[in-house]
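For this depiction, one protein chain was excluded, whereas all remaining protein chains were kept in their positions.
Up next, chain A:
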Amino acid sequence: MRKYSVFAVAREAMRGHKGWEAQWTSPEPRKDYDVIIVGGGGHGLGAAYYLAKEHGITNVAVIEKGWLGGGNTGRNTTIIRSNYLYDESMDIYEHSLKLWEGLSQDLNYNVMYSPRGVMMLSHNVHDKQSFQRHVHANRLYGIDNEWLTPQQAKDFVPVLDISASARYPINGAALQRRGGTARHDAVAWGYARAASDRGVHVIQNCEVKGIRRGPDGAVTGVETSKGFIGAKKIAVSASGHNSVIMAMADVKLPLHSVPLQALVSEPMKPIFPCVVMSNSVHAYISQSDKGELVIGAGTDQYNSYSQTGGLQIITHTLDAICELFPMFRRVKMMRQWGGITDNTPDRSAIQGVTPVKNLFVNCGWGTGGFKATPGSAHLFAHLIARGEPHKLAAGLTLDRFRTGRLIDEAAAAAVAH
């Protein structure tokens, strides 16, 4: 792999840009691998990269049904933060945030991580109490989060309407300054390039149709649209389709898949300095480096794999955006899309061993998986290599639904993840 640098740009400028090589190779699958990862999103590609980099396991294939960045990795609103309430969540999201901070250098790929701050608006007494509890919990745990008065919030985001006559009055806000955004498809591409460089096979347009198991119950490989591929270990990280893949090995998960929608506006000059989320009225918004407003809407209430979602969901969000930021009322929306999220009953992820030998699962990231990408991938690689979870992910096991040790971020966060 040729490293990207300012010298590479200069060299290619002299040569008419003819020396750029493909970012990753697209090999035909081998007969068998040490590890097969099902799902070529950020989490899966990242796990392959860390397997190769930190655990010396390079005989790895990432099998992806579509194309890289075509699933939820390329369908989210790119928000990064770690201001969760419970220790288990703070552990993994803070681990992830620390990896985000050095990810571009680590991968030699600009993922455009931008710590521009994530602000969560409080509209009522309940919000205020809840967010201040989060702020205190975070600070006690060594994670930055601070409480702002309405005027301080307005100073940080000048376009915010904090007037007393506002439809959704603001009585304060929580701000995590290290939170921010990153370019989502660059994350998939960067991990694919770095993993491919270390010998990992990235196999696109290859659908997993079955999981084959030996007489002792352990997995032996996957049936795919390119034929059978053997594997000593299989790791499933297929976001919305985790239930479908795991059903092939007769493992039932506590998941339901629902569409989550997002939309972007026409590009504008820089106007919006950070990410603003409002849990109570359900809106979150930031501005991409291209200038588009990136707006996240809610999930539909019913199970679906349709990747669309109802119109009333996005109009509800836009109603709230227009009230909070009156200057955006005449902005045109350009694109809208949906991704299928897999949600657990306690709204915390599952990462761990399964009842099937040598089959591992990384699922249930629900509506907040993007921010977890590097941390989740890093800990998932540890799980696959060692066969037991890393201590930072020890609480995320599948058996918590049997033991009752839930991590109830659903109750803690109400809505936005």
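Here is the rule we use: a residue touches a chain if its C-beta (ideal position, glycine included) is under 8 Å from a C-beta of that chain, and two chains touch if they have at least 3 such contacts; residues count from 1.
In the analysis below, contacts and distances are computed from a predicted model.
Going by its UniProt record, the hidden chain of the complex is named "Sarcosine oxidase subunit delta" among "NH(3)-dependent NAD(+) synthetase", "Sarcosine oxidase subunit delta", "ABC transporter ATP-binding protein" or "Aminomethyltransferase". Considering the full assembly, A:V244 is the residue among A:M112, A:V244, A:V281 or A:A410 that touches the omitted chain. Even with one chain removed from view, chain A keeps its contact list with that chain: residues 66-68, 70, 204-205, 241, 243-244, 247, 252-257, 301-308, 310-312, 337, 342, 345, 401-404.
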